[in-house]
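Here the complex is missing a single protein chain, while all its other protein chains stay put.
And now, subunit A:
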(Lines give C-alpha, C1' and ligand atoms only; values in the text may rest on other atoms or scores of the structure.)
Protein backbone atom coordinates (compact mmCIF):
# COMPACT_ATOMS: atom_id res chain seq x y z
CA UNK A 1 0.00 0.00 0.00
CA UNK A 2 1.41 3.33 -0.96
CA UNK A 3 2.17 5.97 1.58
CA UNK A 4 -0.17 8.82 1.13
CA UNK A 5 2.05 11.67 2.11
CA UNK A 6 5.49 11.82 3.50
CA UNK A 7 5.31 13.98 6.52
CA UNK A 8 7.78 15.24 9.01
CA UNK A 9 8.45 13.15 12.03
CA UNK A 10 5.29 12.02 13.65
CA UNK A 11 7.11 11.18 16.80
CA UNK A 12 7.09 14.78 17.89
CA UNK A 13 3.30 14.89 17.77
CA UNK A 14 1.18 14.22 20.71
CA UNK A 15 -1.08 11.24 20.01
CA UNK A 16 -4.68 11.16 21.07
CA UNK A 17 -4.71 7.42 21.23
CA UNK A 18 -2.66 4.46 20.07
CA UNK A 19 -3.10 0.72 19.82
CA UNK A 20 -1.44 -2.34 18.32
CA UNK A 21 -3.06 -3.08 14.98
CA UNK A 22 -2.52 -5.26 11.90
CA UNK A 23 -2.51 -3.58 8.49
CA UNK A 24 -2.01 -5.45 5.27
CA UNK A 25 -1.36 -8.57 7.33
CA UNK A 26 1.65 -6.91 8.96
CA UNK A 27 1.76 -6.30 12.67
CA UNK A 28 2.32 -2.73 13.83
CA UNK A 29 0.93 0.17 15.80
CA UNK A 30 -1.84 2.60 14.87
CA UNK A 31 -1.57 6.18 16.07
CA UNK A 32 -4.29 8.82 16.00
CA UNK A 33 -3.39 12.48 16.23
CA UNK A 34 -5.67 15.53 16.08
CA UNK A 35 -5.09 15.79 12.31
CA UNK A 36 -3.45 12.58 11.19
CA UNK A 37 -3.75 8.88 11.28
CA UNK A 38 -0.46 7.00 11.24
CA UNK A 39 0.40 3.33 11.14
CA UNK A 40 3.93 2.05 11.63
CA UNK A 41 5.08 -1.41 10.93
CA UNK A 42 6.92 -3.02 13.78
CA UNK A 43 10.60 -2.32 13.52
CA UNK A 44 10.27 0.08 10.57
CA UNK A 45 10.91 3.71 11.42
CA UNK A 46 9.05 5.14 8.40
CA UNK A 47 5.25 5.04 8.82
CA UNK A 48 3.54 3.02 6.08
CA UNK A 49 0.32 4.93 6.46
CA UNK A 50 0.25 8.60 7.21
CA UNK A 51 -2.91 10.43 6.16
CA UNK A 52 -4.56 13.69 6.98
CA UNK A 53 -7.97 13.27 8.47
CA UNK A 54 -9.71 16.27 6.93
CA UNK A 55 -10.77 14.12 4.03
CA UNK A 56 -12.07 11.20 6.01
CA UNK A 57 -15.56 10.51 4.80
CA UNK A 58 -16.80 7.41 6.56
CA UNK A 59 -15.92 4.74 9.06
CA UNK A 60 -16.99 1.14 9.21
CA UNK A 61 -16.81 -1.27 12.14
CA UNK A 62 -16.85 -5.04 12.03
CA UNK A 63 -19.79 -6.59 13.82
CA UNK A 64 -19.86 -6.62 17.55
CA UNK A 65 -18.34 -9.88 18.76
CA UNK A 66 -16.79 -10.78 15.43
CA UNK A 67 -13.08 -11.47 15.39
CA UNK A 68 -10.74 -9.90 14.56
CA UNK A 69 -11.94 -6.47 15.57
CA UNK A 70 -11.68 -4.35 12.47
CA UNK A 71 -11.97 -0.69 11.62
CA UNK A 72 -12.18 0.69 8.14
CA UNK A 73 -11.75 4.31 7.24
CA UNK A 74 -12.53 5.80 3.82
CA UNK A 75 -11.63 9.16 2.38
CA UNK A 76 -13.25 11.40 -0.18
CA UNK A 77 -10.28 10.99 -2.47
CA UNK A 78 -9.62 7.38 -1.58
CA UNK A 79 -12.76 5.37 -1.50
CA UNK A 80 -11.00 2.09 -0.84
CA UNK A 81 -9.60 3.51 2.34
CA UNK A 82 -7.58 1.65 4.91
CA UNK A 83 -8.58 -1.31 6.98
CA UNK A 84 -6.97 -2.11 10.30
CA UNK A 85 -7.47 -5.02 12.64
CA UNK A 86 -6.81 -4.42 16.34
CA UNK A 87 -4.40 -7.09 17.38
CA UNK A 88 -4.48 -7.09 21.14
CA UNK A 89 -4.53 -10.67 22.31
CA UNK A 90 -7.62 -10.06 24.43
CA UNK A 91 -10.70 -9.40 22.26
CA UNK A 92 -12.13 -7.13 24.91
CA UNK A 93 -8.99 -4.97 24.94
CA UNK A 94 -9.07 -4.82 21.15
CA UNK A 95 -12.67 -3.73 21.31
CA UNK A 96 -11.78 -1.07 23.86
CA UNK A 97 -9.05 0.18 21.59
CA UNK A 98 -11.43 0.43 18.69
CA UNK A 99 -14.04 2.23 20.74
CA UNK A 100 -11.51 4.82 21.74
CA UNK A 101 -10.50 5.32 18.08
CA UNK A 102 -14.11 5.50 17.02
CA UNK A 103 -14.89 8.05 19.71
CA UNK A 104 -12.10 10.27 18.55
CA UNK A 105 -12.85 9.86 14.85
CA UNK A 106 -16.63 10.37 14.91
CA UNK A 107 -16.65 14.15 15.53
CA UNK A 108 -13.95 14.57 12.90
CA UNK A 109 -15.91 12.71 10.26
CA UNK A 110 -19.11 14.50 11.13
CA UNK A 111 -17.35 17.80 10.74
CA UNK A 112 -16.02 16.78 7.34
CA UNK A 113 -19.44 15.72 6.19
CA UNK A 114 -21.01 18.96 7.30
CA UNK A 115 -18.33 20.94 5.50
CA UNK A 116 -18.92 18.96 2.33
CA UNK A 117 -22.64 19.59 2.34
CA UNK A 118 -22.48 23.14 3.50
CA UNK A 119 -20.24 24.74 0.94
CA UNK A 120 -19.16 23.77 -2.52
CA UNK A 121 -15.52 24.51 -1.93
CA UNK A 122 -13.98 22.17 0.60
CA UNK A 123 -12.40 23.84 3.55
CA UNK A 124 -13.70 27.32 2.90
CA UNK A 125 -17.13 27.49 4.38
CA UNK A 126 -18.90 30.76 3.97
CA UNK A 127 -17.38 31.88 0.73
CA UNK A 128 -19.97 32.10 -1.97
CA UNK A 129 -19.60 29.67 -4.83
CA UNK A 130 -19.34 31.08 -8.30
CA UNK A 131 -22.85 29.87 -8.99
CA UNK A 132 -24.35 32.20 -6.44
CA UNK A 133 -24.41 35.36 -8.41
CA UNK A 134 -24.11 36.56 -11.94
CA UNK A 135 -21.41 39.03 -10.98
CA UNK A 136 -18.80 39.34 -13.68
CA UNK A 137 -15.31 39.53 -12.34
CA UNK A 138 -13.46 42.63 -13.39
CA UNK A 139 -11.15 41.81 -16.25
CA UNK A 140 -7.50 41.94 -15.54
CA UNK A 141 -7.90 41.79 -11.83
CA UNK A 142 -7.03 38.53 -10.12
CA UNK A 143 -10.66 38.06 -9.42
CA UNK A 144 -12.78 35.73 -7.44
CA UNK A 145 -12.56 34.20 -4.07
CA UNK A 146 -10.28 31.34 -3.26
CA UNK A 147 -13.19 28.98 -3.70
CA UNK A 148 -13.67 30.16 -7.23
CA UNK A 149 -10.04 29.63 -8.07
CA UNK A 150 -10.15 26.23 -6.48
CA UNK A 151 -13.14 25.33 -8.55
CA UNK A 152 -11.51 26.62 -11.67
CA UNK A 153 -8.42 24.55 -10.98
CA UNK A 154 -10.56 21.53 -10.37
CA UNK A 155 -12.19 22.03 -13.73
CA UNK A 156 -8.87 22.47 -15.46
CA UNK A 157 -7.57 19.38 -13.85
CA UNK A 158 -10.46 17.25 -14.99
CA UNK A 159 -10.21 18.64 -18.49
CA UNK A 160 -6.52 17.70 -18.61
CA UNK A 161 -7.28 14.24 -17.30
CA UNK A 162 -9.75 13.74 -20.09
CA UNK A 163 -7.46 14.99 -22.86
CA UNK A 164 -4.03 13.34 -22.66
CA UNK A 165 -2.50 15.27 -25.60
CA UNK A 166 -3.55 18.52 -24.00
CA UNK A 167 -2.09 17.36 -20.73
CA UNK A 168 1.23 16.66 -22.50
CA UNK A 169 1.24 20.13 -23.98
CA UNK A 170 0.38 21.59 -20.61
CA UNK A 171 3.28 19.74 -19.02
CA UNK A 172 5.62 20.89 -21.71
CA UNK A 173 4.69 24.56 -21.74
CA UNK A 174 3.19 25.49 -18.41
CA UNK A 175 5.07 23.26 -16.03
CA UNK A 176 8.29 24.26 -17.76
CA UNK A 177 7.30 27.85 -17.14
CA UNK A 178 7.19 29.05 -20.71
CA UNK A 179 3.55 29.99 -20.47
CA UNK A 180 1.45 30.98 -17.51
CA UNK A 181 -1.53 28.92 -16.54
CA UNK A 182 -3.92 31.71 -17.52
CA UNK A 183 -2.36 32.13 -20.91
CA UNK A 184 -2.60 28.47 -21.57
CA UNK A 185 -6.31 28.35 -20.82
CA UNK A 186 -7.11 31.44 -22.73
CA UNK A 187 -9.13 30.51 -25.76
CA UNK A 188 -9.80 27.09 -24.33
CA UNK A 189 -12.68 28.28 -22.24
CA UNK A 190 -15.10 26.23 -24.27
CA UNK A 191 -13.50 23.10 -22.91
CA UNK A 192 -13.89 24.37 -19.38
CA UNK A 193 -17.44 25.39 -20.14
CA UNK A 194 -18.32 21.95 -21.41
CA UNK A 195 -16.69 20.36 -18.42
CA UNK A 196 -18.58 22.58 -16.05
CA UNK A 197 -21.83 21.89 -17.83
CA UNK A 198 -21.29 18.16 -17.61
CA UNK A 199 -20.36 18.40 -13.94
CA UNK A 200 -23.38 20.48 -13.17
CA UNK A 201 -25.73 17.99 -14.69
CA UNK A 202 -27.53 16.33 -11.90
CA UNK A 203 -28.56 12.79 -12.28
CA UNK A 204 -32.30 12.57 -11.98
CA UNK A 205 -34.18 9.90 -10.21
CA UNK A 206 -34.48 6.53 -11.80
CA UNK A 207 -37.93 6.37 -13.22
CA UNK A 208 -38.76 2.74 -12.71
CA UNK A 209 -41.98 2.14 -10.84
CA UNK A 210 -41.69 1.17 -7.21
CA UNK A 211 -42.82 -2.40 -7.21
CA UNK A 212 -41.06 -4.53 -4.62
CA UNK A 213 -40.93 -8.05 -5.95
CA UNK A 214 -41.22 -10.77 -3.36
CA UNK A 215 -38.54 -13.42 -3.51
CA UNK A 216 -39.25 -16.94 -2.54
CA UNK A 217 -36.88 -18.14 0.14
CA UNK A 218 -36.33 -21.75 1.21
CA UNK A 219 -39.33 -23.39 2.71
CA UNK A 220 -41.71 -21.48 0.47
CA UNK A 221 -41.54 -18.35 2.58
CA UNK A 222 -41.97 -15.16 0.71
CA UNK A 223 -39.41 -12.52 1.45
CA UNK A 224 -39.23 -8.85 0.61
CA UNK A 225 -36.05 -7.04 1.49
CA UNK A 226 -36.82 -3.60 2.88
CA UNK A 227 -34.00 -1.15 2.39
CA UNK A 228 -34.06 2.49 3.48
CA UNK A 229 -34.06 3.36 -0.21
CA UNK A 230 -37.16 1.31 -0.80
CA UNK A 231 -38.87 2.82 2.23
CA UNK A 232 -38.15 6.28 0.94
CA UNK A 233 -39.51 5.42 -2.49
CA UNK A 234 -42.63 3.82 -1.11
CA UNK A 235 -43.38 6.84 1.03
CA UNK A 236 -42.89 9.13 -1.90
CA UNK A 237 -44.90 7.08 -4.33
CA UNK A 238 -47.70 6.27 -1.93
CA UNK A 239 -48.17 9.10 0.53
CA UNK A 240 -50.89 7.08 2.18
CA UNK A 241 -48.34 4.52 3.37
CA UNK A 242 -46.27 7.34 4.78
CA UNK A 243 -49.32 8.54 6.63
CA UNK A 244 -49.99 5.08 7.96
CA UNK A 245 -46.40 4.85 9.11
CA UNK A 246 -46.49 8.20 10.84
CA UNK A 247 -49.71 7.39 12.62
CA UNK A 248 -48.94 3.87 13.73
CA UNK A 249 -45.21 3.53 14.28
CA UNK A 250 -44.07 3.15 16.96
CA UNK A 251 -47.40 3.63 18.77
CA UNK A 252 -49.42 0.76 17.40
CA UNK A 253 -46.68 -1.49 16.17
CA UNK A 254 -42.95 -1.69 15.65
CA UNK A 255 -41.30 -0.83 12.41
CA UNK A 256 -40.67 -4.39 11.34
CA UNK A 257 -44.21 -5.38 12.21
CA UNK A 258 -45.42 -2.43 10.17
CA UNK A 259 -43.66 -3.62 7.04
CA UNK A 260 -44.61 -7.21 7.61
CA UNK A 261 -48.25 -6.34 7.87
CA UNK A 262 -48.10 -3.86 5.05
CA UNK A 263 -46.81 -6.39 2.59
CA UNK A 264 -49.62 -8.73 3.51
CA UNK A 265 -52.32 -6.11 3.42
CA UNK A 266 -54.81 -5.30 0.74
CA UNK A 267 -53.23 -1.86 0.60
CA UNK A 268 -49.99 -3.31 -0.70
CA UNK A 269 -51.82 -5.30 -3.33
CA UNK A 270 -53.70 -2.23 -4.39
CA UNK A 271 -50.43 -0.40 -4.84
CA UNK A 272 -48.79 -3.10 -6.88
CA UNK A 273 -47.98 -2.28 -10.42
CA UNK A 274 -49.01 -5.63 -11.68
CA UNK A 275 -52.50 -6.60 -12.61
CA UNK A 276 -52.33 -10.25 -13.46
CA UNK A 277 -50.03 -11.57 -10.79
CA UNK A 278 -51.76 -9.85 -7.91
CA UNK A 279 -52.90 -12.43 -5.43
CA UNK A 280 -56.56 -13.29 -5.42
CA UNK A 281 -58.58 -11.55 -2.76
CA UNK A 282 -58.97 -14.71 -0.69
CA UNK A 283 -55.28 -14.81 0.16
CA UNK A 284 -55.26 -11.33 1.56
CA UNK A 285 -56.12 -11.23 5.20
CA UNK A 286 -58.20 -8.33 6.33
CA UNK A 287 -56.05 -5.97 8.34
CA UNK A 288 -57.92 -3.60 10.63
CA UNK A 289 -55.21 -0.98 10.54
CA UNK A 290 -54.18 -0.95 6.92
CA UNK A 291 -57.65 -1.42 5.55
CA UNK A 292 -58.50 1.95 6.97
CA UNK A 293 -56.12 3.48 4.48
CA UNK A 294 -57.57 1.72 1.48
CA UNK A 295 -58.88 4.08 -1.13
CA UNK A 296 -61.43 3.04 -3.72
CA UNK A 297 -59.87 1.86 -6.97
CA UNK A 298 -59.61 4.63 -9.52
CA UNK A 299 -61.17 2.58 -12.27
CA UNK A 300 -64.03 4.77 -13.44
CA UNK A 301 -63.82 6.44 -16.85
CA UNK A 302 -63.27 9.81 -15.21
CA UNK A 303 -60.69 9.95 -12.46
CA UNK A 304 -61.70 9.97 -8.80
CA UNK A 305 -60.33 13.44 -8.25
CA UNK A 306 -62.96 14.82 -10.59
CA UNK A 307 -65.97 12.63 -9.90
CA UNK A 308 -65.67 13.83 -6.33
CA UNK A 309 -66.71 17.24 -7.59
CA UNK A 310 -63.40 18.67 -8.72
CA UNK A 311 -63.53 20.99 -11.69
CA UNK A 312 -61.81 20.36 -14.98
CA UNK A 313 -58.17 21.26 -14.80
CA UNK A 314 -57.17 24.07 -17.13
CA UNK A 315 -55.02 22.79 -19.94
CA UNK A 316 -53.23 24.26 -22.88
CA UNK A 317 -55.90 25.18 -25.39
CA UNK A 318 -54.11 23.46 -28.21
CA UNK A 319 -54.13 20.21 -26.25
CA UNK A 320 -57.62 20.54 -24.91
CA UNK A 321 -59.38 17.34 -25.89
CA UNK A 322 -62.34 17.99 -23.64
CA UNK A 323 -63.19 21.14 -25.58
CA UNK A 324 -63.63 19.02 -28.70
CA UNK A 325 -65.88 16.61 -26.87
CA UNK A 326 -67.98 19.52 -25.72
CA UNK A 327 -67.91 21.25 -29.07
CA UNK A 328 -71.03 19.53 -30.32
CA UNK A 329 -73.46 16.97 -29.13
CA UNK A 330 -72.09 13.48 -29.50
CA UNK A 331 -74.36 11.85 -31.98
CA UNK A 332 -74.19 8.69 -33.93
CA UNK A 333 -74.05 5.11 -32.91
CA UNK A 334 -72.15 3.79 -30.00
CA UNK A 335 -68.54 2.84 -30.70
CA UNK A 336 -67.85 -0.85 -31.09
CA UNK A 337 -66.54 -2.75 -28.09
CA UNK A 338 -62.89 -2.50 -29.04
CA UNK A 339 -63.01 1.27 -29.28
CA UNK A 340 -64.59 1.96 -25.92
CA UNK A 341 -61.83 3.07 -23.60
CA UNK A 342 -61.69 1.85 -20.05
CA UNK A 343 -63.64 -1.33 -20.59
CA UNK A 344 -61.05 -3.35 -18.75
CA UNK A 345 -61.51 -1.85 -15.35
CA UNK A 346 -58.50 -3.60 -13.86
CA UNK A 347 -56.05 -1.79 -16.09
CA UNK A 348 -57.26 1.76 -15.61
CA UNK A 349 -55.73 2.18 -12.14
CA UNK A 350 -52.44 0.95 -13.57
CA UNK A 351 -52.59 3.40 -16.47
CA UNK A 352 -53.43 6.23 -14.10
CA UNK A 353 -50.50 5.20 -11.98
CA UNK A 354 -48.19 5.44 -14.98
CA UNK A 355 -49.40 8.92 -15.77
CA UNK A 356 -49.16 10.10 -12.18
CA UNK A 357 -45.75 8.58 -11.70
CA UNK A 358 -44.45 10.24 -14.87
CA UNK A 359 -46.00 13.53 -13.87
CA UNK A 360 -44.33 13.31 -10.48
CA UNK A 361 -40.96 12.66 -12.10
CA UNK A 362 -41.33 15.56 -14.51
CA UNK A 363 -42.21 17.80 -11.62
CA UNK A 364 -39.34 16.47 -9.56
CA UNK A 365 -36.84 17.33 -12.27
CA UNK A 366 -38.37 20.67 -13.18
CA UNK A 367 -39.36 21.63 -9.69
CA UNK A 368 -42.93 22.38 -8.70
CA UNK A 369 -42.57 25.78 -10.22
CA UNK A 370 -41.29 24.28 -13.45
CA UNK A 371 -44.49 25.60 -14.92
CA UNK A 372 -43.16 29.08 -14.62
CA UNK A 373 -40.19 28.24 -16.76
CA UNK A 374 -40.46 30.94 -19.34
CA UNK A 375 -39.20 28.90 -22.24
CA UNK A 376 -42.26 26.78 -22.51
CA UNK A 377 -45.23 28.12 -24.39
CA UNK A 378 -47.85 25.86 -22.95
CA UNK A 379 -46.96 26.69 -19.42
CA UNK A 380 -47.09 30.36 -20.00
CA UNK A 381 -50.64 30.08 -21.12
CA UNK A 382 -51.53 27.98 -18.21
CA UNK A 383 -50.03 30.29 -15.69
CA UNK A 384 -52.00 33.12 -17.14
CA UNK A 385 -55.19 31.19 -16.72
CA UNK A 386 -54.34 30.13 -13.20
CA UNK A 387 -53.46 33.56 -12.05
CA UNK A 388 -56.93 34.89 -12.70
CA UNK A 389 -57.64 36.81 -15.82
CA UNK A 390 -54.52 38.86 -15.88
CA UNK A 391 -53.86 40.97 -18.89
CA UNK A 392 -55.05 40.46 -22.40
CA UNK A 393 -54.61 37.26 -24.22
CA UNK A 394 -51.47 37.25 -26.22
CA UNK A 395 -52.08 35.70 -29.62
CA UNK A 396 -48.39 35.15 -30.16
CA UNK A 397 -48.68 32.25 -27.79
CA UNK A 398 -49.98 30.17 -30.62
CA UNK A 399 -47.48 31.38 -33.14
CA UNK A 400 -44.79 29.00 -31.90
CA UNK A 401 -47.11 26.21 -32.83
CA UNK A 402 -48.14 27.37 -36.26
CA UNK A 403 -45.23 29.24 -37.78
CA UNK A 404 -43.13 27.21 -40.19
CA UNK A 405 -39.66 28.47 -39.54
CA UNK A 406 -38.13 27.13 -42.79
CA UNK A 407 -40.23 29.54 -44.76
CA UNK A 408 -38.81 32.57 -43.04
CA UNK A 409 -35.71 33.99 -44.65
CA UNK A 410 -33.16 33.87 -41.89
CA UNK A 411 -30.12 34.38 -44.05
CA UNK A 412 -30.14 38.13 -43.95
CA UNK A 413 -27.06 39.10 -41.94
CA UNK A 414 -25.70 42.39 -40.80
CA UNK A 415 -22.35 41.67 -42.39
CA UNK A 416 -18.86 41.78 -40.95
CA UNK A 417 -16.85 44.93 -40.93
CA UNK A 418 -13.74 44.64 -43.02
CA UNK A 419 -10.56 45.03 -41.05
CA UNK A 420 -8.13 46.42 -43.61
CA UNK A 421 -4.46 45.82 -43.31
CA UNK A 422 -3.22 49.30 -44.04
CA UNK A 423 -6.23 51.19 -42.91
CA UNK A 424 -4.11 54.25 -42.25
CA UNK A 425 -3.37 54.59 -45.95
CA UNK A 426 -7.05 54.93 -46.70
CA UNK A 427 -8.02 56.71 -43.59
CA UNK A 428 -6.49 60.00 -44.70
CA UNK A 429 -8.19 60.36 -48.02
CA UNK A 430 -10.97 57.87 -48.60
CA UNK A 431 -13.31 58.43 -45.66
CA UNK A 432 -13.33 62.15 -46.06
CA UNK A 433 -14.04 61.69 -49.73
CA UNK A 434 -16.92 59.36 -49.14
CA UNK A 435 -18.22 61.49 -46.37
CA UNK A 436 -18.20 64.44 -48.67
CA UNK A 437 -19.86 62.56 -51.47
CA UNK A 438 -22.49 60.77 -49.41
CA UNK A 439 -24.93 63.57 -48.77
CA UNK A 440 -24.89 64.50 -52.40
CA UNK A 441 -26.27 61.17 -53.49
CA UNK A 442 -30.04 61.08 -53.46
CA UNK A 443 -31.95 57.90 -52.65
CA UNK A 444 -32.86 57.59 -56.30
CA UNK A 445 -29.22 57.69 -57.27
CA UNK A 446 -28.37 55.12 -54.69
CA UNK A 447 -31.06 52.86 -56.00
CA UNK A 448 -29.83 53.35 -59.50
CA UNK A 449 -26.31 52.59 -58.41
CA UNK A 450 -27.45 49.47 -56.67
CA UNK A 451 -29.41 48.55 -59.73
CA UNK A 452 -26.50 48.92 -62.10
CA UNK A 453 -24.36 46.97 -59.72
CA UNK A 454 -26.93 44.20 -59.66
CA UNK A 455 -27.14 44.29 -63.41
CA UNK A 456 -23.43 43.95 -63.71
CA UNK A 457 -23.16 41.11 -61.31
CA UNK A 458 -26.32 39.37 -62.34
CA UNK A 459 -24.81 37.33 -65.12
CA UNK A 460 -21.91 36.22 -63.06
CA UNK A 461 -23.08 32.85 -61.89
CA UNK A 462 -25.18 31.30 -64.60
CA UNK A 463 -22.19 30.11 -66.57
CA UNK A 464 -21.28 27.86 -63.66
CA UNK A 465 -24.66 26.19 -63.81
CA UNK A 466 -24.18 25.10 -67.37
CA UNK A 467 -20.74 23.76 -66.66
CA UNK A 468 -20.44 20.22 -67.93
CA UNK A 469 -17.17 18.52 -67.13
CA UNK A 470 -15.75 16.72 -70.07
CA UNK A 471 -14.80 13.15 -69.63
CA UNK A 472 -11.40 13.42 -71.21
CA UNK A 473 -10.37 16.31 -69.06
CA UNK A 474 -11.67 14.60 -65.95
CA UNK A 475 -9.76 11.42 -66.61
CA UNK A 476 -6.65 13.33 -67.41
CA UNK A 477 -6.86 15.28 -64.20
CA UNK A 478 -7.46 12.19 -62.14
CA UNK A 479 -4.58 10.37 -63.76
CA UNK A 480 -2.17 13.16 -63.18
CA UNK A 481 -3.33 13.38 -59.59
CA UNK A 482 -2.88 9.66 -59.06
CA UNK A 483 0.55 9.67 -60.56
CA UNK A 484 1.63 12.61 -58.41
CA UNK A 485 0.38 10.89 -55.30
CA UNK A 486 2.05 7.66 -56.31
CA UNK A 487 5.34 9.37 -56.99
CA UNK A 488 5.19 11.11 -53.63
CA UNK A 489 4.36 7.87 -51.95
CA UNK A 490 7.24 6.01 -53.61
CA UNK A 491 9.63 8.77 -52.75
CA UNK A 492 8.49 8.73 -49.19
CA UNK A 493 8.80 4.99 -48.83
CA UNK A 494 12.34 4.94 -50.04
CA UNK A 495 13.43 7.30 -47.29
CA UNK A 496 15.04 5.89 -44.17
CA UNK A 497 12.86 6.12 -41.08
CA UNK A 498 13.46 8.92 -38.59
CA UNK A 499 14.59 7.67 -35.20
CA UNK A 500 11.70 7.84 -32.74
CA UNK A 501 13.63 9.89 -30.20
CA UNK A 502 14.42 12.54 -32.77
CA UNK A 503 10.89 12.45 -34.15
CA UNK A 504 9.57 13.16 -30.67
CA UNK A 505 11.86 16.15 -30.47
CA UNK A 506 10.49 17.40 -33.72
CA UNK A 507 6.88 16.91 -32.62
CA UNK A 508 7.53 18.73 -29.39
CA UNK A 509 9.01 21.66 -31.20
CA UNK A 510 6.08 21.68 -33.59
CA UNK A 511 3.31 21.57 -30.95
CA UNK A 512 5.00 24.19 -28.82
CA UNK A 513 5.33 26.56 -31.76
CA UNK A 514 1.73 25.85 -32.70
CA UNK A 515 0.61 26.77 -29.23
CA UNK A 516 2.61 30.00 -29.39
CA UNK A 517 1.00 30.78 -32.71
CA UNK A 518 -2.40 30.16 -31.28
CA UNK A 519 -1.70 32.39 -28.34
CA UNK A 520 -0.27 35.05 -30.62
CA UNK A 521 -3.24 35.18 -32.92
CA UNK A 522 -5.56 34.99 -29.94
CA UNK A 523 -3.98 38.18 -28.65
CA UNK A 524 -3.74 39.93 -32.00
CA UNK A 525 -7.08 39.17 -33.58
CA UNK A 526 -10.19 40.88 -32.29
CA UNK A 527 -11.62 38.96 -29.35
CA UNK A 528 -14.43 36.58 -30.17
CA UNK A 529 -17.84 37.47 -28.90
CA UNK A 530 -18.31 36.15 -25.41
CA UNK A 531 -19.74 32.71 -25.08
CA UNK A 532 -23.30 32.81 -23.95
CA UNK A 533 -23.01 32.44 -20.22
CA UNK A 534 -24.24 29.06 -19.16
CA UNK A 535 -27.33 29.25 -17.00
CA UNK A 536 -26.83 32.91 -16.41
CA UNK A 537 -23.52 32.43 -14.68
CA UNK A 538 -20.27 33.88 -15.65
CA UNK A 539 -17.94 31.30 -16.99
CA UNK A 540 -14.37 30.82 -16.06
CA UNK A 541 -13.14 31.79 -19.48
CA UNK A 542 -14.94 35.10 -19.57
CA UNK A 543 -12.37 36.67 -17.40
CA UNK A 544 -9.55 35.70 -19.70
CA UNK A 545 -11.39 36.67 -22.84
CA UNK A 546 -12.02 40.11 -21.57
CA UNK A 547 -8.38 41.19 -21.53
CA UNK A 548 -7.63 44.82 -21.79
CA UNK A 549 -5.86 46.18 -24.87
CA UNK A 550 -2.62 46.71 -23.03
CA UNK A 551 -2.57 43.16 -21.76
CA UNK A 552 -3.22 41.89 -25.20
CA UNK A 553 -0.38 43.91 -26.62
CA UNK A 554 1.93 42.65 -23.92
CA UNK A 555 0.95 39.12 -24.59
CA UNK A 556 1.34 39.47 -28.32
CA UNK A 557 4.80 40.84 -27.73
CA UNK A 558 5.71 37.97 -25.51
CA UNK A 559 4.44 35.42 -27.97
CA UNK A 560 6.19 37.12 -30.82
CA UNK A 561 9.37 36.77 -28.78
CA UNK A 562 8.79 33.07 -28.40
CA UNK A 563 7.99 32.75 -32.09
CA UNK A 564 11.12 34.57 -33.06
CA UNK A 565 13.06 31.86 -31.27
CA UNK A 566 11.39 29.13 -33.29
CA UNK A 567 13.78 29.57 -36.20
CA UNK A 568 16.73 28.87 -33.98
CA UNK A 569 15.12 25.82 -32.55
CA UNK A 570 14.42 24.48 -36.00
CA UNK A 571 17.95 25.21 -37.05
CA UNK A 572 19.19 23.35 -34.01
CA UNK A 573 17.05 20.39 -35.00
CA UNK A 574 18.35 20.54 -38.53
CA UNK A 575 21.91 20.47 -37.24
CA UNK A 576 21.08 17.66 -34.87
CA UNK A 577 19.55 15.75 -37.73
CA UNK A 578 22.91 15.26 -39.32
CA UNK A 579 24.12 13.53 -36.19
CA UNK A 580 21.09 11.30 -36.15
CA UNK A 581 21.57 10.24 -39.73
CA UNK A 582 18.51 12.04 -41.02
CA UNK A 583 18.60 14.17 -44.11
CA UNK A 584 18.56 17.78 -42.85
CA UNK A 585 16.56 18.82 -45.87
CA UNK A 586 13.74 16.54 -44.83
CA UNK A 587 13.61 18.17 -41.45
CA UNK A 588 13.66 21.58 -43.02
CA UNK A 589 10.86 20.57 -45.39
CA UNK A 590 8.83 19.20 -42.52
CA UNK A 591 9.09 22.49 -40.73
CA UNK A 592 8.52 24.64 -43.78
CA UNK A 593 4.79 25.20 -43.29
CA UNK A 594 5.36 26.01 -39.65
CA UNK A 595 8.10 28.46 -40.48
CA UNK A 596 5.87 30.03 -43.08
CA UNK A 597 3.21 30.56 -40.47
CA UNK A 598 5.71 31.90 -37.98
CA UNK A 599 7.13 34.33 -40.53
CA UNK A 600 3.66 35.52 -41.34
CA UNK A 601 2.87 36.10 -37.71
CA UNK A 602 6.10 37.96 -37.15
CA UNK A 603 5.49 40.09 -40.20
CA UNK A 604 2.06 41.07 -38.98
CA UNK A 605 3.53 41.82 -35.59
CA UNK A 606 6.23 44.09 -36.95
CA UNK A 607 3.67 45.89 -39.10
CA UNK A 608 1.47 46.47 -36.13
CA UNK A 609 4.30 47.81 -34.11
CA UNK A 610 5.29 50.13 -36.87
CA UNK A 611 1.72 51.36 -37.09
CA UNK A 612 1.51 51.81 -33.36
CA UNK A 613 4.69 53.86 -33.18
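Operating definition for what follows: a contact is a pair of C-beta atoms (placed from the backbone, for glycine too) under 8 Å apart; a residue touches a chain by one contact, two chains touch by 3 or more; residues count from 1.
By definition in this document, contacts and distances are computed from a predicted model.
A.B. asks: Just by its UniProt name, which of "Actin-like protein arp5", "DEBR0S1_17568g1_1", "Trafficking protein particle complex subunit BET3" or "DNA 5'-3' helicase" is the chain not shown in this complex?
C.D. replies: The chain we cannot see is recorded in UniProt as "DNA 5'-3' helicase".
A.B. asks: Which one, A:92, A:470 or A:613, makes contact with the chain that was left out?
C.D. replies: Counting the whole complex, the residue in contact with the absent chain is A:470.
A.B. asks: For a quick check of understanding: of A:44, A:246, A:318 or A:450, which residue touches the chain that isn't displayed?
C.D. replies: A:318
A.B. asks: Looking at the whole complex, which of A:22, A:209, A:240 or A:253 touches the chain that is not displayed?
C.D. replies: Only one listed residue reaches the unshown chain, and that is A:209.
A.B. asks: Please pick, from A:27, A:214 or A:301, the residue that touches the omitted chain in the full complex.
C.D. replies: A:301
A.B. asks: Please pick, from A:92, A:216 or A:405, the residue that touches the omitted chain in the full complex.
C.D. replies: A:405
A.B. asks: Take the complete complex as the reference. Which residues in subunit A touch the chain that isn't displayed?
C.D. replies: Spelled out for subunit A, the touching residues are 204, 206-209, 273-277, 301-303, 306, 311-313, 315-329, 331-334, 336-344, 346-348, 350-352, 354-355, 358-359, 361-362, 365-366, 370, 375-376, 378-379, 382, 389, 392-393, 395, 398-399, 401-409, 466-470, 472-473, 476-477, 480.
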